[in-house]
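Shown next, in structure tokens, is the structure this report addresses.
For this view, one protein chain was removed and the others were kept in their places.
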Amino acid sequence: MNDNDIVLRVEDIHKSFGGIEVLRGVSFDVRRGETKVFIGPSGTGKSTLLRCINQLTPPDRGRVWLDGEEVTNSGARINHFRQKIGMVFQNFFLFDHLTAVKNVELALLKVRGMSKAEAREKALTELRQVGMEDWAEHYPAELSGGQAQRVSIARALAMDPDVILFDEPTSALDPELTREVLEVMKKLAKNGMTMLVVTHEMGFACSVANEVLFMENGVVAEQGSPDLLLNDPRFTRMKDFIGRIDSRMSD
Amino acid sequence: MDQAVFLFDILLPALMQGLVITLQLIACSAPFGLALGIAVAVGRQYGHPAISWLCRTYVFLIKGTPLLLLLFILYFGLPSVGITLTAFMASILGFILCNGAYNAEYIRGALISIKEGQMVAARSLGMTRWQAIRSVILPQALRRAIPGLSNEFIYLIKYSSLAYMITVIELSGAGKLVATKYFTYTESFAAVGIVYLVLVSITTIAVNILEKRVAVPGTVRATPSAQL
Partner (left out) sequence: MDILPILIDWSPYILSGVASTLGLVLTALGLGILLGLPMALGQVYGAWPVRAVVGVYVWFFRGLPILVLLFLFWFGIFPAIGLGHLSAFVVGAVVLGLRGAAYQSQIFRGAIQSVGEGQMIAARSLGMSKFTAIQSVILPQAMRIALPGWSNEYPNILTDSAVCYAIGVVELLTITSRIVTQTHMTMPVYLVAAGIFIILNYGGLKFLHGLEKRVAIPGFGTGAT
């Protein structure tokens, strides 16, 4: 494998909260243009893992590299890396006092130092990408959950990130609204965006993921293509997990 | 003059005398201020439209007027229309009127926050409207109003100092007299300040204990906890 293809390298991440070890040594490489999906029971550290990557939650141990530069222990340079590592949250976290377009503009103005005109143009372009250009002047409270999430994706895209982290992007949404967000994410994947996605959407995982990482008890328990994990008899744990979800849903 | 002599033989005895007057002012005002507040709040919320209007106007006028001006009106103004009050009486009357208006606002807020179902349930048991208010609505509302009422009580402690401006020699006045006589302004007023801080801090603690004592499981507070 060509090392130059690797955009993100995560090595041996450990994290404890109040004596409870949530992450117990997680490592993986992400190649440019790849979509990795993280699946597993809740409380197994998937969201913490994402936050450890961009240091919103600094890991206790382990290292993260972006394009060969170390992200961990980078001091004030972390703000530079965070521009390159976009993040989309379960509850959107749109800036409630700003319209959709201004949500996308803000970091362009304050972090990138763009001019107002440039930032506006860029923001509108990104909103168009996610089909939200007609809602540019609306405030977050005036948007549906699906619309808000699409704006938050545009906000992350606007920084031209090398990789975007999706932390359960559809868990707070109704099934119908989930679909519109997943459509946007599929389009991004097709256009070559590098994405790490924590989700419970198996359909999305199967159709989009290059690799699925099944996490359990703070480690990656199984890892491989969706096809492999679902059909190869050597892999059982993710299938068990999915079976449990399915039986619970059919109850 | 010796610092210790000044402190123990002059300042502290004077402040103690003043403190007694301050405590008298508070003790004579607070119960009536609370009663007035309850009456005005209930009158405004449940009374005949004319009474409701009267209660609202009273709160409006008192909240708009500085307490010091109210005291001037009661002490210097009333004699010109044939009513003469002692300075102490005028102070108490002023504090009751002021305290009552602000208390009424907190109690009214708490009354509004009590769910309609409480009244409906009480009436369905055959209670009259007034019985329902007295034995179902008010006990709940007053609990919720405790943080706000406590804040007003703390304000009353502090604003009782204004009685000095109409010649009542309470705590602040006692400090002022000593300060002027002995040219010990910073020391005297700092000492007065410490006494108020102690009074207010003790009250804050007492109020928080009271609030826990009367709390009913599962009920929400209408106003944030009393804090100094």
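Chains here go by letter, A and B, matching the order in which they are written, and residues are numbered from 1 within each.
As a working rule, a residue touches a chain if its C-beta (ideal position, glycine included) is under 8 Å from a C-beta of that chain, and two chains touch if they have at least 3 such contacts.
Everything quoted here is computed from the prediction, not taken from an experiment.
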Omitted-chain contact residue, chosen from A:V22, A:C52 or A:M87: A:M87
Sole residue of B:Q17, B:Q45, B:T65 or B:S113 that reaches the chain not shown, by the stated touch rule: B:T65
On subunit A, residues whose C-beta touches the chain left out of the figure: 54, 56, 76, 79-83, 85-87, 89, 91, 93-97, 106-107, 110-111, 139-142, 152, 155-156, 159
Interface with the undisplayed chain - residues on subunit B: 60-61, 63-70, 72-73, 76-81, 158-162, 164-165, 172, 175-176, 179, 185-190, 192-193, 196-197, 200-201, 224, 227-228
